[in-house]
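Notes to accompany the following structure.
The complex is shown incomplete by one protein chain, all other protein chains being positioned as in the whole.
A and B label the chains in the order they appear, each numbered from 1.
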Amino acid sequence: METLLQVRDLSIRFRTAHAFTEAVRKFSVDIAAGETVGLMGESGSGKSSVALALLGMLDKKSTDVSGSILYRSRELLALKERESQKIRGAAISIIFQEPAISLCPVMRAGQQIAEVIHAHKRWNWQRCRTEAEALLAQVGLKETSRIFAAYPHQLSGGQRQRVALAQALACSPELLIADEPTASLDALSQAGFIALLRELKAQRQVSILLISHTPEIQASLADRLVVMKSGEVVESGSFEDIYANPKHPYTRRLLKRASASAPPSEDKSAAKALLQEQPS
Amino acid sequence: MTNGHANAERRSESASLVEVRGLSKEYVQQKPLTREKFVIRAVENANLTIRRGAITGLLGESGSGKSTLVRCIALIEKQTKGEIWFEGVNAADFQAAELSRLRRGVQIIFQDAASALNPRLTAAAIVMEPLEIQRKGTKSQRRERALELLERVGLSAPWEHKKPLEFSGGQRQRLALARALALEPKLLIFDEALSHLDLASQESMLELLARFKDERQLTYLHVSHDLEMLRNIADEIAVMCEGTIVEQKPTTEIFAHPEHSYTQDLLRAMPPLETICQERFAHESP
Partner (left out) sequence: MRYVARRLAHAILLLITISLFTFVLLQWTPGNFFDAMRLDPRVSAQTVEGLRSQFGVNQSFIARYARWGRSLMHGGMGYSFSYDTPVAPLLWSRAKNTLLLAGIATLLAWIIAIPIGIWTAARKDGPSDKFFGAGISTLLAIPDLVLFLILLMVAVRTGWFPTGGMISGGFGSFSGWEKIKDIATHFALPAAGLAIVMLPMLVRHIRSAMLEALEAPFIRAARAHGIPRMRVLLRYALPAASNPLISLFGFSIATILSGSAILEVVMSWPGLGPLMVQAILSRDVYVVAGIVMLSSVFLVTGNLLADVMLFVSDPRIRVEQR
């Protein structure tokens, strides 16, 4: 598998009025084409800063960034704003945690998707809008014309997040960054959304950087796992390896495991019942 | 009206601390420009039993009405319909003085501690506040009690002079807990209080709560959408959906034999980590 993204020793420091805050220290990761890498850690671990760095959206005035981010052999940290803008939303795109506030409240949902397409391709508006409506269907939305014309506040949380996903997939990115994509969804919408991501992963061969502190979500989607705590990587490897044998105590806690090599304790009867009820 | 003797008997007999029967809460709102009235039914015909000394979980999504229900139970809001029975007596039968005592007996700890605590008061003042409002004891007695409580929750010596903003999220919740315990309540309600805490804080908070429960014979109601957490700590779980309680059963029962379709959907949507991994590894085995 070819390596799409190579991050080496990424360090991010925020300059506040009086002091420095080190958000990320020597973060390294490789993401191959079609691979889903899970970035697991709690709030304050620096995960979102990594995402912003990949998009070139860290504020140059108040942030010190060092290290290297190679995307297809291009150094992302050295790009000018204009070049960065071409990559954002097209080659590398992102969906945020709360679609209610990441979608523009005064623009119709379909138009917002069309805007992303228009920003990157030389198509006329009509074509952009048609494509936008097609994307709505691809993310599993049923009443596409109604949702196209709807404003975000007229949609449910699950629908909003799917619109945000359509925006992110509009220009067929190679890398999709999902920053806690289901955190603000209720349990049922969450399950649907994860299933959707799984489907799209298979269909589109897109790499995903899945940022989430919830092990259940990582278990559902991640091929490899990178565990972050306080800005540093504490453990990384394939999901299977880490799950079977979590070395770092923090990883163990996150994966709710009592000790390194103890088999997972489970309520066998409940698990059996659930397994039986799983739709085949 | 029933007489006091019968009340006392009933109180000692009932195992249930709180019983909610057929509670409904409606809000009448006006559309912004036309001033048309429309009704929002936050809670509709909810029934809930909270057994004394148990940990009851209230599982529901945002918008299910759980926060509203809980505020009615704490007598912060008045329900539109239905009854709340405390230790076998209908709250509606209580006089003002008794009601005041009841309110002391139920305390809520909210999700966002930062906004629930007065940012201008020191920690000690925050814990003393309920005592002042209810006029318990002298000033020095209140202060003593406050400091004692702060120590019990692990916020001793220098912390009593600090203001909430100087605390971490977990510490703030512990401060809120100390304040809630000041009036010696019987029932503590946690409204998503642990959702935004990091793992370490969550664990230590749960430990603290377990200790307090044993020491002071408390009853807990945990409102949460976190199935895993409820599975670990709750004795009984009530599932709330669209304003009504669809099911209330002991925890193991809920997981083994969920009856209502919503509960079944919910459980299917949130399988535990082990199950997901098992399925995953099963697919991958050569």
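Following the convention adopted for this analysis, a contact is a pair of C-beta atoms (placed from the backbone, for glycine too) under 8 Å apart; a residue touches a chain by one contact, two chains touch by 3 or more.
Owing to the predicted nature of the structure, the values given are computational and were not obtained by experimental measurement.
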Of A:Cys104, A:Ala137 or A:Ala202, the one touching the omitted chain in the full complex: A:Cys104
Can you name the residues of chain A that touch the chain not displayed here? 55, 57, 85-90, 93-94, 96, 98, 101-107, 115-116, 119-120, 151, 153-154, 164, 167-168
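The definition used in the following text is that only the chains that are shown with their structure count from here on.
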Contacting residues of chain B [partner chain A, same complex]: 61-63, 198-200, 203, 225, 227-228, 252, 255-257, 264-281, 284
For chain A, which residues are in contact with chain B within the complex? 42-44, 186-188, 190-191, 215-216, 219-220, 240, 243, 253-256, 264, 266-267, 269-271, 273-275, 277-278
